[in-house]
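One protein chain omitted, others in place.
Coming up: chain A.
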Amino acid sequence: MTLLGDRPAAAAPPPPPAARPSRRSWRPSGRVVLTVVVVAILLYLVAGPLIMLVGSSFQDSSTGLPLSAGAEWTLENYTRVFGNEQTYTALGNTLIFAGGALAIAFTLAVLFAWLIERTDIPFPNASFVLLVAPSGMPFLIVSIAWSLLLNPTNGLINQLLDTWFGFTVNIYSMAGMIFVQGIGMVPITFLLVSAAIKGMSSSLEDAASTSGATLPQTLRRVTVPMMTPALLGAFVYLIVNVVDTLDVPLVLGLPGHEIVLSSQVYLTSRPPAGLPDYGAASVYGILMIGMVIVPLLVYNRLIGRANAYTTIGSRARHPKKLQLGIWRYPALGLLGLYVLIGFVLPFLVLIWVSIQPFYEGISQAAVDRITFDGYRDIFSSGAVGEAFLNTLILGAAAGITAVALATLTSWLIVRSRSRATWMLDLLAFMPHAFPGVAIGLSISLIYLVLPIPIYGTIWIVVLAMATQYVSLGTRLTTSGIVQIQETLEKAGATSGAAMRTVWRRILVPLLRPAFVNAFLLVFLASIQNLTLPLMLQSPDNTVASTLLWGHWDRGNVTSAAVLSVVMTIITVLAAGFLRNTTRKM
């Protein structure tokens, strides 16, 4: 063998093997310590609020705070809540709201995903970008925009409808809420569905057709069953989101007296007048958990099964695209219409209102009144600067905390063979079933009771946000760690690297894409989130979303519009950045 040069005799002998015995092994004990620490943190973050919620639901808090001296154990909250007709109305409304919004979102999203991935629709890439762009627009802003367009008094479109056809549409209704929520959820639904379609190896369909199946047979017996877990998974994931949402129910539901569970919790724990009823609010919170826990458990089973039929790994085998023929441009038109309704129209009305001193219809007089005073006022206000700084702190701190915790949790879940794994799994999954209003409520109660001085600061919001999004983060980091073969870590150890070196030199660099992705996602979700900052609001921890809500709630329409425009630009850019990094992975 020519490649065998001689080992040079002059080569210095290697340093003596440093097999110094250590009294304890790092491997088991290092892991055990880490497991205990992570479980403890998760217990504090996740189980703590849950216990507080359940505890306060059984306490008479009319005389003081729950779980504190003087509070008495009672079932009174439950009898009161379940004896109240309003409860059943809210429950029914929640079901109608969620069902209707999901129906709209799924119908449109599946149609668009199919058009873009499986037909020869023109400009598929541009269409894709335009379809997901609205996901950067927070629901609070979308709701405000639609209120400006379709409110019964002076909505822009309503004015036109009234003039031309003599009727108006009331957005402050259940139908209006369903419409806005449904339209707003199309982008995220579309992303989930098109990922499922794209991820499916077309060779599976080819195998069906070479077995003699016709196209409809292939669709029915292969394509649809293959996609079912992913579609159902997306469906359940979105059910939880809708039940949880507070933006649309506040902006469009309150004026129309359409109360759902989330707004019920908000109104009960932070009433516009009178004392908060923490006991009843907790019962409503538990009711919400009950509503989402069953579909979520089903969902978790589906995720497990979906892994069993992994469809990823198709090597850029582009499936045959259906020829749309004369329908190509009508299909594109339909897509364009959605983009118009879902993004362009709301954004335009916000811009229009933001440059008006007061809100009125479009007229020559209004054009003459165009002014940028709104922008000047907002940017010269110290409160706005503080709110944006708080938002930045919130996004960054929540992102870092959630991702760090998620990474350690995922690593332990994936790599550990210990019996504590199920507990980590459960703890990391629980926040998913924990509606934001309930988290906000119980965390505010915890820090009202506990002598930890973060109540009323931005840090209580950070804590709540990290709790809320640790599930999301764990899902992303788990899939990141699963993709790293364990032998890459083992090879580090057998090369002489200690555990921390393996993390620093091997795991962290390899996980960087997953980190960036998870961080940006949590960051984006945190700065858009209205629920938690609102539930934990105080004068000192205003963030962009609560500031915006405050202006809107007090009737400062121009300021609200200005803030909406600024925030939309920021979040759409951030979302674009996120999609870009995601695609590169």
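In this text, contacts are C-beta pairs under 8 Å (C-beta built on N, C-alpha and C of every residue); 3 or more make two chains touch, one makes a residue touch a chain; residues count from 1.
Keep this in mind: contacts and distances are computed from a predicted model.
Could you check which of "Phenylacetate--CoA ligase family protein", "Rieske 2Fe-2S domain-containing protein", "Biotin-independent malonate decarboxylase subunit beta" or "ABC transporter ATP-binding protein" matches the UniProt name for the chain that's left out?
The correct option from "Phenylacetate--CoA ligase family protein", "Rieske 2Fe-2S domain-containing protein", "Biotin-independent malonate decarboxylase subunit beta" or "ABC transporter ATP-binding protein" is "ABC transporter ATP-binding protein", the UniProt name of the unshown chain.
Thinking of the whole complex, not just what is shown, which of A:Ala105, A:Ile506 or A:Leu524 touches the missing chain?
Of the listed residues, the one touching the omitted chain is A:Ile506.
Looking at A:Gly212, A:Pro451, A:Gly496 or A:Gly555, which residue reaches the missing chain?
If we include the chain that is not displayed, A:Gly496 is the one touching it.
Write the list of chain A residues that the hidden chain touches.
1, 3-8, 11-15, 17-22, 24-28, 485, 487-488, 490-498, 501, 505-506, 509-510
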